[in-house]
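Heads up, the thing below is written out as structure tokens.
Shown here: the complex without one of its protein chains, the others still in place.
Going in written order, the chains are labelled A and B, and every chain counts its residues from 1.
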Amino acid sequence: MSTIGTAPASLLRPADRLGRRRIVNRAAEGVAWLTAAVAVGLLGLVIYSVARRGWSQLNLDLLTKAQNPYAGPGVAQGLANAFVGSLVIVAIATAMALPFAMLIAVYLSEFAPRRVKTSVGLVLDVLAGIPAIVIGIFVFGLIVVNHGQSGLAASFALAILMLPIVFRTTMEVLALVPQSLREASLGLGVPRWRTTLSIVLPQSIGGVLTGTVLAVARVAGETAPLLFTSSIVGAGISANPQHALEAVPLAIFELSESPYPTDQARAWAAAFVLLMFILLTSLVARWFAARSKRKLGRGR
Amino acid sequence: MSTFDATSDAARRPFKGRRTHFGDLILQVTAGLAAAGAIFLVGMIIYKVVEGARLSLSTFGLGFLTHTSEINGDIGGKAFLIGTAVTSIGALALATPLALGVALFLSELAPGWIRGPVTALVETLAAIPSVVIGLWGIIVLIPNLRLHVMPALHSTLGFIPLFGPVTGTGASIFAAIIVLTIMILPIIASISRELFLGVPAELKEGALALGTTRWEMVRGVVFPFARGGVAAAMILGLARALGEAIAVSMVIGAFNGFSWNLFSAGDTLAGRLANDYSSPGTAPTATSSLFYLAVILLVFSIVVNLIAQVIVRRAERRQGLVR
Partner (left out) sequence: MPKNGMLIRIALAVAAIAVVAATAAGSGSAARTSGVTINGAGSSLIAPAIQGTYWAKHFHGATGNTVNYSSVGSGTGEKAIDTRQVSFGASDAPLSVYKNTPNPCAGCVQIPWALTGTVPVANIGLANGKLHLTGTVLANIYLGKITTWNNSAIKKINPGVKLPSKPISVVYRSDGSGDTYVWTHYLSAVSKAWKSRVGFSTTITNWPTGTGFKGNSGVAAAVKSTPGAIGYVSAAYVGSSHLDSAALQNRSSHYVTVSINAIAQAAKIVTKVPSNNEISLVNPPASSKYAGAWPISTFTYVFLHKNGDLNAAATNTTKAFIKWALQHGQYMIRPLTFAPLSSIVINASLKTLGQVSFK
């Protein structure tokens, strides 16, 4: 409040020189329009480039054929191995992160004393702020140095990135579950663990899904952790997470520096598919979020 | 940031008097272990990264931060520290005014039919993977910078050493700044937009009723109200820029040295990590020095995030008073 009180009084007083003030206002509005136009133009340009180049390169081979090192020039190649690899890595990462994140959220919102809650929340905020490349080098030091690269190591790295996202959204939704619901259940003699598992958690499933989808959208495009954990890959389609697997962002990273137009074309097509996937998942996440908020809001 | 505080301690207290059920115990212990696991995980990350850097830490100490590199050997931190500072501060300087413009536009000025699509565009951009922006950077941005933007800047602003002659391939510190700007702009813009929309209508209307112009209202009411939040948004943007590895390594040109000419190649902490992931040189300390870079990055990111948390908490408290 104090800052508003100290705002220059002259600003809030309709003084004279109205004409000049109107001009200043116009100029300021003009600048806001202009910066918005520049920013939106810049952002639009990126999406437009990817869409234009990616769309024209899109074909079924991309999804059905693997990168083929035996192919001579002119043989159709795709990135099926990268799509399968990404699918496996992200699926396993989700399976690792989801239960872990939910349990933490349940503990903090249902059991933990306030001080524990704040400090664990802070630790997870710190975790969310650690750059993906540092997570990559951590998993490299923890797993890869002794056991070699693998899809599992990559999944573990991505799971660490997913954890704070799923946790945060689950926490937000658990906080929205009406306290009266918990009390009613307990009042009926339902033990606390059953209240939590069968009353509170089902209410928050929408939030959990939102968080999961958001986290999947985030990590599906991550390259940095994969460099350290799953980048030495062979040819051919493989879904065995015990070996290093190719992934879509890695493929884009590698193909982007190629001098061959056909490689660049595949990079654009893969970027386009990745972008569409992320847009779609973000939309789904938004839908889940809106839905669960609406429902819980009604419950109050 | 932390809106999960709705269940207060008082609300939870009724649980405490009850006799603990065996199932309760299992759930509480399992969930508690998970929470402890999260703390353990963060501890492990810090420990492992520092452990990896131990050889380099003991060989070079803090001198690592001020030396560049030696023959046949190892990296030093200096060039990467400067490169990281210049690229992320440069990106922040470019992105902040643009982002505030977008946020003001979306919250105060834009006609209704524009708001929806532009808001969606900005939020979409925040989700674009860095490798895609890097791809765009290599193939679209860099050639255009080298052919058009850099020569134009050099011929008009060449008296400033930052805009020196264009001798390289276009992969440069300047390209990295642009790419980072594109990545952090949506972050700052979308947070600021929400902050601006969160300014109580009665305050804004009060100011307008006093006869202020819209700009005077924004300067006198909206900006002061949102100031803390905008600072936090900027810091989050800075954190993203500091830690971005992939897009930067794709466009910055991997040069272990620093020149004030933004049009020459350079490198950042995270960019070097992404670049050297597979083959960190043949010096005995080479791998360890990469971990050293990660340690620096880790310290930066933790400090920056804690500052952001403090600002957010303080801003929330103040806004709580206003409401």
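One rule holds in what follows: contacts are C-beta pairs under 8 Å (C-beta built on N, C-alpha and C of every residue); 3 or more make two chains touch, one makes a residue touch a chain.
Bear in mind the structure is a predicted one, so any value in this text is a computation, not a measurement.
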| item | value |
| --- | --- |
| Touching the absent chain when the full complex is considered, from A:Gly54, A:Gly78, A:Pro191 or A:Gly206 | A:Gly206 |
| Residue among B:Ala171, B:Ile188 or B:Ala308 touching the omitted chain | B:Ala171 |
| Chain not shown, touching residues in chain B | 68-75, 143, 146, 165-172, 253-257, 265, 275-276, 278-284, 286-287 |
| For chain A, the residues touching the chain missing from this view | 69-72, 80, 84, 87-88, 91, 145, 148-149, 202-203, 205-206, 209, 231-240, 244, 257-260, 263, 288, 295 |
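One rule holds in what follows: only the chains that are shown with their structure count from here on.
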| item | value |
| --- | --- |
| Whole-Å separation of chain centres (CA-atom averages), chain A against chain B | 15 |
| Complex contact set, residues of chain B against chain A | 1-7, 9, 11-12, 14-15, 18, 21, 23-24, 26-28, 30-35, 37-39, 41-42, 44-45, 48-49, 51-52, 97-102, 104-106, 108-110, 118, 121-125, 127-136, 138-140, 181-182, 185-186, 189, 203, 207, 210-216, 218-221, 224-225, 227, 239, 242-246, 250, 270, 273-274, 277-278, 290-291, 294, 297-298, 301-302, 304-306, 308-309, 318, 321-322 |
| Of chain A, residues touching chain B in the complex | 1, 3-4, 7-8, 11-14, 21-22, 24-25, 28-29, 31-36, 38-40, 42-44, 46-47, 49-50, 100, 103-104, 106-114, 116, 120-138, 140-142, 160, 163, 167-168, 171-172, 174-176, 179, 183, 186, 191-194, 196-197, 217-218, 220-224, 227-228, 231-232, 249, 252-253, 256-257, 264, 267-268, 271, 274-275, 278-279, 282 |
